[in-house]
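For this depiction, one protein chain was excluded, whereas all remaining protein chains were kept in their positions.
The letters A, B and C name the chains in turn, as written, and every chain counts its residues from 1.
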Amino acid sequence: MSLELIRDILVATVPLLLIFPTLFAFTTWLERKALARIQNRIGPNKVGVPLTRYGGRFSLFGLGQPMADGIKMLFKENIVPRDADRLFHLLAPILALIPAMLVLCFLPIDFPWINNIQDSVKAFMLDGAVIFFFAITGLNTLAVFMAGWASRNKYSLLGGMRAIAQMVSYEIPLVLSAVIVVMMVGSLNAAEIANAQAGWNWFIFTPWGLAAFIIFFIAALAETNRSPFDLPEAESEIIAGYFTEYSGFKFALFFLGEYIAMFAISGLAVTLFLGGGAGPGVAALPWLSVIWFLVKIFALIAVMIWLRGTLPRLRVDQLMGFAWKFLLPLSILNIFIAGSALHLLAGGRLAGLDEKQPILRQLMEGANPLVVAGLWIGALLILYVAANGLNQLSRAKVRPREYKYAE
Amino acid sequence: MSLLGGGIFKGMAVTLRNFVGSYFYKDRLTTNDYSWRPSDKLPQHAGEYPKEEGEQLRDTTTVTNYSRNFPMLLHDGSEPMDTIRCVACQICERECPPQCIYIEKSTEKKENAGGKPQFYPAKFDIDVSVCMSCQICVEVCPFDAIVMNSQFELSTPDRFGGLLLRRDDLLKSNDYYHNIHPEEAAARDKRIAEEKAAKEAKKKAAAEAARKKAEEKAKADAEASEGTPDIQEDAE
Amino acid sequence: MSSATAIAPNYELIQQDGLETSLLEVSMGPHHPSTHGVFRMDVKLDGETVVDLQPVFGYLHRNHEKLAENMSYLGSMPFTDRLDYFNSMTNNWAYALAAEKLVEIEVPERADYLRVIMAELTRLVNHVSLVGFFINDLGALGTPLLYAFREREKILDLFEQASGARMMCNYFRFGGLRNDVPEGWLDRARDVVDHFPVFLDEYEQLLCENEIILSRTQGVGCLSRDLAISAGITGPMLRASGVNYDIRKVDKYSIYDRFQFRVPYTDGNVGDCYDRFMVRMLEMRESIRILKQALDGIGDGPVLGNAPKVFKPKPAEVYGRVEAPKGELGFYLIADGTPKPYRYRVRPPSLINLTVLRDMCLGQKVADAVIILGSIDIVLGEVDR
Partner (left out) sequence: MSEQIAFWILSAIAVLGALVAVRKRNLIHGVFALMIFFAALSGLFLLLLAEFIAAVQILVYIGAVGILLLFAIMLTERVAGDDGRRMTSRGWFWGLVVAAAVFVVLLLPAIQQWPTPEVTQAPDPSVEELGHKLMNPYVMTLEVLALLLTAALIGAVTAAQGMRKPKEEGSPE
């Protein structure tokens, strides 16, 4: 193994391992602050520049809070229940973190230093990224189950079982909505997917892309155990779910893993639907794409925080019903719609397409604007009607009621 | 069902309104940010709340007329034990619901502020770790000797002795009472003066009546002893 | 598996052959985030389904009734604050009502108005925070709860200005109130009451149409009309099950017959958590109506009749009850001619409403058990006494 290869691998991976945990720290602050404001509180505002009294005037809106939390976590006692499976109890948080960190490699973020490294390293990072992404994110389920089982706590076990059922169910709509994008690009390569959306050709602006994005986002919430799908850690029901018995740094690792997974899945959503690093000014200044990518990730995370501040959580059977009876049929229908739309757009040209180029863009070049408009409206209509129908089917009796009054 | 997920969007609009509103409207963000304040500007005790420009100021951050914490004993003049109002009648000790008052009556009488020889509490202890600030002792006291203090900075590292307030800790002057509860104190003083005047008038009338008709003295006595049956005997 | 069906007679466990699973016994509480105090539910779960539930309480038992029997009548008044510590005003009122019957004291008119104002403000405090807690049990991270607390704080400020304490008010006395409200209090109260519907609009917008809340609460924890009546359920819970019964209307105690207000109730088809939640939301509107009328109608005058502080009532038995926010709160007193009651008994709505918990929870999911408990609206200070 040549030194250059090692250097290139380090150049490719170490920044990811530094940037995202830093962003994690920032996100915890952001989430606490935003939730506090949503709830009309102030949120963390004390910890600022160290060694000034009480943060003094240098409290910097409490930006030092994540640091203080980290130190606190490090020094807290590590409690392992007596009957716990010690090995698995130790391994679970690590296993929760590794896949989340690993999939960050597949995000097509154009860091300026990436251009100088070997092609083989780049290829490992990018080729077939989408399928690898799903393969590795799925490992998170195991970590959750491991934690739930190893803790020897009934709440943990319930949380673990819930997590498995939930993650396995929601992975299907997640993958099926990503398939839409793969169909429109004709590649599994993340960089190619991002490049296909350069300018303003984001897939979210197509009807099936929009539907797929919404399905993807909902499923991503479930995959990362975010509200309203935070059943595995439902506080009001099963204490803290699978990490009930975790304290100190192991808990911090779970926390870190959860947030990194949030970044990863938001990054994938950005790659698939929101144009990757595309944005104003990227053509002139290529490094702006990194900024745009992170900005879009944070926009998605802001929505996640907003949802968390608003919504109660679903019940376990409603959660499964929602995945199987609503999201799954809708995403399959969406694939049909996207396929037929592509076919209608292509007409007779389907065989003559260049496989190395994004399919949708090639089709759009020679398409009749009227056909396109008709397709757009028709697809939206079908999807909306289908969604409404599925909704009516699955929860027909749920509606506000009238009440009587006695004088 | 008007719109798919419409209720969720409505709720999100509410939270967004609160999020944005917390930056602009004081009735949304009701808490005050002290973080930048030097520690000597922080509120030290109730009633000394430092007002700052643009801060939410609730009425409860100052001592209100009826705010109460733990009882205190009133004395009228400068030397506490010479002018103490309490005559160790022990009604409060009997009536205290959590039974946190302990009184020992003095063996000999001593002149109080009114110049009348009275018993005084040789010991008057209140265990404030038990006291629940219910104000029953204040209400049953016939001498207006015990009232509620609003001082709340009572924390102590001494778990047992520190929370047992002795007589000398409890003694506070009437001026202090006027300071913390001006309206209540004024009303109480007014009532005491009125009662005193009424009593003197009654006494005068009784004396005159006695002078006029010596045979009706017994009747006048009976009149003077009217009122609330239980308290009255102690009050006289 | 036959044992499970024997445990729960009206719940039939669907059991598949060959897939025998063992029940999971979970002790939810007393240190569980959503058992509303030190309450424990011994739950038997089949997967996530509750097949048996045994409520266990008594962790907060304070000997309230026996203490009161060893204390003068007035001395129990501050202890009634601690029963349902959210609603000390109505607790005081129920006790004062019982004792006033015992010694036949007239209450001045202004005191009666103030009592109604305090009680209805208490109802607002209770319902608004109960709804917050209930949504919190649904998993909403406390946002509605904190909005509720923001508004509750304004009412608690009023309480503090009037009585000197936010929660342990100890404000009512036999024959009236301990003291008159301070100057300007009524205007402040009017201000709070006028602004409350604005908040309620926002609150309803946040909660009442949310699809997740609807699907989580509808059809969950149904309490039939018959069971509700035979179990002695009172308050909003009874009205949610379709019985039009409100002691304010039935007894017309104090001056409630002077006010125009309506009592919301359902037609009794469902009686689920959603009904209980909505009945409380609607009741708050009616409380505001009462408050507005009371604040307009209040006149000057004394607030305390000339009742002795300490008294020895003639031997008698009395029962005084009010419509507390949680249901019928009653105090039963037997006087034997001494300054202390011979028997002092509380009829706590929380405890009696809790008795149907098991019937409502069987066959539901474990997450539902939590929200059913939340919708009953218990305070452990009152359950255990």
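Keep this in mind: a residue touches a chain if its C-beta (ideal position, glycine included) is under 8 Å from a C-beta of that chain, and two chains touch if they have at least 3 such contacts.
Small disclaimer: the values here were computed from a predicted structure and weren't measured.
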Considering the complete complex, of A:Val14, A:Met67, A:Val168 or A:Ala283, the missing chain is touched by A:Val168
Filtering A:Val47, A:Leu63, A:Leu174 or A:Leu188 for touch with the omitted chain leaves A:Leu188
Missing-chain contact, candidates A:Leu18, A:Leu60 or A:Ala135, resolves to A:Ala135
Note that chain A touches the chain not displayed via residues 1, 5, 85, 88, 127-128, 131-132, 134-136, 138-139, 141-142, 145-146, 149, 161, 164, 168, 171, 188, 355
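Here is the rule we go by: only the chains that are shown with their structure count from here on.
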If chain centres are mean C-alpha positions, then the most distant from chain B is chain A
By C-beta contact count, A-C versus A-B, the higher one is A-C
Chain centre (avg CA) closest to assembly CA average -> C
Chain-centre distance (mean CA atoms) for chain A and chain B, in whole Å, is 59
Here the gap between chain A and chain C, centre to centre from mean Cα coordinates and rounded to Å, is 43
Multi-chain contacts in chain A, i.e. residues touching at least two other chains, fall at 38-41, 309-311, 399
Contacts with two or more other chains occur in chain B at residues 8, 11, 14-15, 18, 30
The answer for chain C against chain B in the complex is residues 71-72, 74-79, 143, 147, 150, 153, 157, 160-166, 168, 170, 173, 178-179, 182, 188, 202, 205-214, 308-311
Residue positions on chain B within touch of chain C in the complex are 5-8, 10-11, 13-15, 17-18, 30, 58-60, 64-68, 94-97, 132-136, 139-140, 148, 183, 228-231
Contacts from chain A onto chain B in the complex sit at residues 34, 37-42, 45-46, 53-57, 59, 62, 306-307, 309-311, 384, 387-388, 391-392, 399
